[in-house]
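Once you've had a glance at the structure underneath, I'll fire off some questions.
For this depiction, one protein chain was excluded, whereas all remaining protein chains were kept in their positions.
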Amino acid sequence: MRIVCPFCGERELGEFTYLGDAKPQRPAADAGEDAVYDYVYLRDNIAGVMSEHWYHGGGCRAWLKVTRNTLTHEISAVEPAAGAGAAKVGA
Amino acid sequence: MADFSWDIRGPLDRALVAGAYGAQGDAGVSLTEIRNFDLVQVMARRGKAGETAKAAKARFGIAAPETPRAVAAADATLIWSGPDQFLVLSKDGRHSIESLAIVFAGSASLSDQSHARALISVSGDKARAMLAKLSSIDLHPDVFGVGAAAATSMDHTSVTLWRGNDRSGQAVFNLLVFATFAESLWHTILDSAAEYGVTIGHSEEL
Amino acid sequence: MKYSIFSLARAALSGHKNWQPTWRDAAPKDRYDVVIIGGGGHGLATAWFLASEFGIRNVAVLEKGWIGSGNAGRNTTIIRSNYGLPGNTGFYELSMKLWEPMEQDLNYNAMVSQRGVLNLYHSDAQRDAFARRGNTMRINGIDAELLDQAALRKMLPFLNFDNARFPVQGGLLQRRGGTARHDAVVWGYAHAASALGVDIIQNCEVTGFTRDANGKVTGVETSRGKIGAGKVGMAVAGSSSRVAAMAGLRLPIESHVLQAFVSEAIKPLLPNVMTFGAGHFYVSQSDKGGLVFGGDIDGYNSYAQRGNLPVVEDVCEGGMALIPMIGRVRLLRQWGGIMDMSMDGSPIIDKSPVDGLYINAGWCYGGFKATPGSGFVFAHLIARDQSHKEAALFRLDRFQRGAMIDEKGQGAQPNLH
Partner (left out) sequence: MRGDQANRLNNGGLIDRSTPLNFRFDGKTFSGFKGDTLASALVANGVKLVGRSFKYHRPRGILTAGSEEPNALVELRSGARREPNTKATTAELYEGLEAASQNRWPSLNFDVMSVNQLFAPIFVAGFYYKTFMWPAKFWETIYEPAIRRAAGLGRAAGVSDPDHYDKAWAHCDVAIAGSGPAGLAAALAAGRSGARVILCEEDFVLGGRLLADGDTIDGLPASEWVARAVAELEAMPDVRIMTRTTLFGVYDGGTYGAIERVNDHLPVPPEHQVRQRLWRIVAKRCVVAAGAIERPIVFAGNDTPGVMMASAMRSYINRYAAAPARRIALFTNNEDGWRTAETAIAAGLQVAAVIDARPDVSPAHRSLASKGGFSVLHGAVAGVDGGKGGIRKISVSLSGGARAEVEADGLAVSGGWNPAVGLTSYHRGRPKWRDDIAAFVPDGAPPGMVAAGAANGAFGLGACLREGFEAGAAAARDAGRSGSIGSMPVADDEAFSLTPLWHVAGKGKAFVDQQHDVTASDVELAQREGFESVEHLKRYTTLGMATDQGKTSNVAGLAIMAAVSGKSIPETGTTIYRPPYVPVAIGAFAGHHRDENFHATRLTPSHHWAAEQGAIFVDTGLWKRAQWYPRAGEKDWLESVTREVKAVRSGVGFCDVSTLGKIDVHGPDAGAFLDRVYINAFSSLAVGKARYGLMLREDGIVYDDGTTSRLAEDHYFLTTTTAKAGLVMQHLEFCRQVLFPELDVQLTSVSDQWAQFSIAGPKTRDLLKEVVDPGEDLSNEGFPFMGAREVALRGGLKARLFRISFSGEMAFEISVPARYGEAMARNLMIAGKPLGITPYGTEALGVMRIEKGHVAGPELNGTTTAGDLGLGKMMSTKKDFIGRVMAGREALTASNRQVVVGIKPTDKARRLRSGAHIIPKGETPGPDNDQGYITSVCFSPVLDQWIGLGLVERGRERIGEIVRAHDPLRGEDYDVELCNSVFYDPDGGRQRG
């Protein structure tokens, strides 16, 4: 697998670490145990296109949101996490 | 009062043995460790990319790289190291962290990396062939030209790699590697280069 | 037909023309007392135990492809019961106890080979963790031995003791552990279950559930029509999330690819099953002569049943680091299976929140060794509507309660288990 890092360009799989489903949002502080349980334990496990968090730890250390098909491993989109490249926020 | 001194010991001081190594004949790979440099990581703060860029331009006379490139200023090299960040490589305290702290106050966070890395310069006919054993980056001259840089990994270890100006018609690849990994990676580099014949040296010049 | 050397010799006289199918290739009936989704080892074992132990013989096993086409036919054939946490320890030993008489129980030689499973340690901390686990095993009546380096040098002189980045210091040995012929386990259960009247239906893919007004499951929709069922059990490993979703359930499971490898066949080289403690590598040698080995999962969600080079390299690096004499042995074939990785690395065997639907899932990459035990406790759960005592902690709601069974201590990060 090769992932096109939005900052570094195309890189080989070995430079990246996988975290998983990127859909769940961390619940607010007052959300309660059920919401946090959902967030921590119930993730998309789609046979098809998933949105996933990957870390370019062997490169620029950016967290990425990767759209990938779990049946074919084909990657259709990569975007940086909200806080990667945040120096340009508001610019 | 005790009688002691603050001798510097670089991470390759013992592993590096100047001279020839590996296959005999014309050396295909030349390895030079560059010693005693200043290296400062500059990370723009949230929303402060513009201010950081302006401060860098004012200080170095050139724009800091916003993409994976290394640019040479009069007395420093600025090397992209990730989104919103770059490394300032210089000598003799001209751009020490103390002096840069004033320049980037309020716009960027600085971290001294002068002792955190070893710098190895690789050249020679077989430099690309040797580096292909360590790096997954495409170093073809059309793809990785002079000034190209990459934050990448070698031997599962993070490195910063960039191509400097050619020297006597040959490409020069510079490698910043983590100091505590340096000796181990050095041996791996030697093993990879041995079949081509190696010339080993060190220098104080960037 | 009863299998034995005598029946073989008799059959040889007639040119082997009189052998019957190993199992009946059944067509679906309208209704069964129990329908098991998944014709792998777990599903077939469940059916056999339902029929042989719990007196429920009106049972169908539905398989979307050919039986054993999932992880049952795609693993590294290791059996062991060397677990350290309550919940796992007793369950895997139950399973081991069911492996031991399997040939005689099923009249099928699954080549259960108790050649020993050895976990190697390379540091004091690892030794201490193994001691803890080994003592847990012993306290549970399971065999375990802690070997030091001197003992290992005698037993396995070819390991890398002196020239290694992380020298072998010793190991935790379970002599009763070993291997079994994975396909034969599937065929043996099919053979025996079929003989007791279980319908094994291949090429029959479940596409949905039928439910009554109260939401109770009343059967399944399949590529071969609707099939009614008193109860439905799912034992579909890599497809757990997909099948559960048909019943509107979300499971704390991710599907990952685990690669495995076999070398060319060579004369006997490795006497037992070994796991490297300083990298990702485990190995045994099949009776046919191939080194069967594997390592870590690729680490990303996948249903592709194939993996990538970094893990191949990582595994072979581990192999060479541990056993440097295998350098010139050639890797013959690589493959990948879909592992349903749970959030604590341990399985789920429980009634689902949907009435009439029973779940057997989350085996991670350890499902093969569990096959007989899983079949037994799942049959118990389906027949009695009550967890077997040795599966009582494999509950679906344990994550909500905080009662995880996390042998590796990695938390809700399935790719690290």
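Each chain carries a letter (A, B and C) given by its place in the written order, and its residues are counted from 1.
Note that contacts are C-beta pairs under 8 Å (C-beta built on N, C-alpha and C of every residue); 3 or more make two chains touch, one makes a residue touch a chain.
If you're wondering where the values come from, they're calculated on a predicted model, not measured in any experiment.
Partner chains of the missing chain, restricted to those shown and counted over the full complex, are A, B, C. One chain is missing from the display, and on chain B it is touched by residues 1-11, 14, 22-23, 41, 43, 45-47, 109-117, 129, 132-133, 135-138, 140, 143, 155-157, 178-181, 183-185, 187-188, 191-192, 194-195.
Along chain A, the points of touch with the absent chain fall at residues 1-3, 10, 12-13, 17, 19, 26-27, 29, 31-33, 36-37, 39-40, 53, 55, 57, 61-63, 72-75, 80-84, 86. One chain of the complex is left out; on chain C, the residues touching it are 3-5, 7-9, 12-13, 15-17, 19-23, 25, 65-66, 68-69, 73, 86, 89-90, 100-101, 103-104, 107-115, 122-123, 125, 127-136, 138-140, 144-146, 158, 160, 163-166, 178, 181, 183-184, 187-188, 202, 263-269, 278-279, 285, 287-289, 304-306, 308-309, 312-313, 315-321, 324-335, 398, 400-404, 406, 408-412.
Note that in this section only the chains that are shown with their structure count from here on.
For the pair chain A and chain C, the distance between C-alpha centroids works out to 31 Å. Taking each chain's centre as the mean of its C-alpha atoms, chain B lies 50 Å from chain C.
Among all residues of chain C, none touch two or more other chains.
Multi-chain contact residues of chain A (touching two or more other chains) are listed as 12, 14.
Interface of chain A with chain C (complex): residues 1, 12-14, 17-21, 33-34, 37, 40-43, 45, 47, 50, 52, 68, 70-73.
On the side of chain A, the complex with chain B involves touching residues 7-9, 11-12, 14-15, 57-62, 80, 84-91.
Against chain A, in their complex, chain B makes its touches with residues 43-50, 52, 67-68, 81-84, 136, 150-153, 156, 158.
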